[in-house]
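Only one protein chain is missing from this complex, and each of the others stays in its spot.
Coming up: chain A.
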Amino acid sequence: MILPTILVISVVAFFPLFKTFYDSFYSFGLRPGIERRFVGLQNYFRLFEDTRFIMALKNTVFFTVISVSLETVLGVLIAIVVHQRFALRGVVRAAMLVPWAIPTAISSQMWRWMFHDQFGIMSRLWEKLGIIEPGTPILGTPGLAMWAIIFVDVWKTTPFMALLILAGLQVIPEDIYEAARIDGANTIQRFFRITLPLITPTIGVALIFRTLDALRVFDVVYIMTRGAVNTETLAVYNRHVLMDRAFTGAWFGYGSAISVFIFVLISIFAILYIKSLRLKLD
């Protein structure tokens, strides 16, 4: 009964992964007439001489660190707010699923319109807030463009993160707070001494999972800037090498090496994730 599942994921996931690994030791391209030859680890050495790769690595790390931190902090705050009692709580919690439900490709286009240099409402807002000089094209300016991309990712993921943390908040029994209040603990003390320690495991799991996801970010970057103005991430660069450059020259083997690099990077966090979940696999 389990065979079909094993078969499908072996053919679609594990076999290609193995093939990527194998191909990363060769030099070849997708254009006919390029000779395929074994180059050993050369593709991997080339990675660290490739300034565009280094740039993509830096951008990916920057994107990941900033967006995941913002999402975690805002996620905790939002979770605490929607954990309170207020009118229409169900509606608000439902609305929090909206950013997650909109396909990233589509919400990125919505945001691209809002960040439009002449007619975008976000561009106007950023001008009014004094974040940018009037007339600055946000998505066309190095530095700013990456912040816009991070903004969109934070918009999409924070409510979702908050819902996961909310699930953690809901299992904390009310009597603990009652007891603390009787002992004279104020709101801030209650948050740092009770709430935070108790939801730390939930936050940890969500955080590692988000890191894993942020490290492979593709859609939002590809659509908002195509990787221009210093926003290229590893996945965007990787696809460019494999699917654009490889048709003109011997780039496929090198592209495979980038793929392996991304895989190893994410595996580290995946292992952390599995360990932190302490899953029972039986």
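Annotations
Methods note: a contact is a pair of C-beta atoms (placed from the backbone, for glycine too) under 8 Å apart; a residue touches a chain by one contact, two chains touch by 3 or more; residues count from 1.
Criterion: contacts and distances are computed from a predicted model.
For the chain that does not appear here, its UniProt entry gives the protein name "Binding-protein-dependent transport systems inner membrane component", which is one of "histidine kinase", "Binding-protein-dependent transport systems inner membrane component", "Benzoyl-CoA reductase subunit C" or "Paired small multidrug resistance pump".
Screening A:27, A:43, A:67 or A:107 for touch with the missing chain picks out A:107.
When the full complex is taken into account, the listed residue touching the unshown chain is A:82, out of A:39, A:68 or A:82.
Contact with the undisplayed chain is limited, among A:41, A:65 or A:121, to A:121.
Residues of chain A that touch the chain left out of the display are 1-2, 4-6, 8-9, 11-17, 19-20, 23, 78, 81-82, 84, 86, 92-111, 113-114, 116, 118-119, 121, 124, 155, 157, 159-160, 163-164, 167, 205-206, 209-210, 212-213, 215-216, 218-219, 222-223, 234-235, 238-239, 242-243, 246, 252, 255-256, 259-260, 262-263, 266, 270, 273-274, 279, 281-282.
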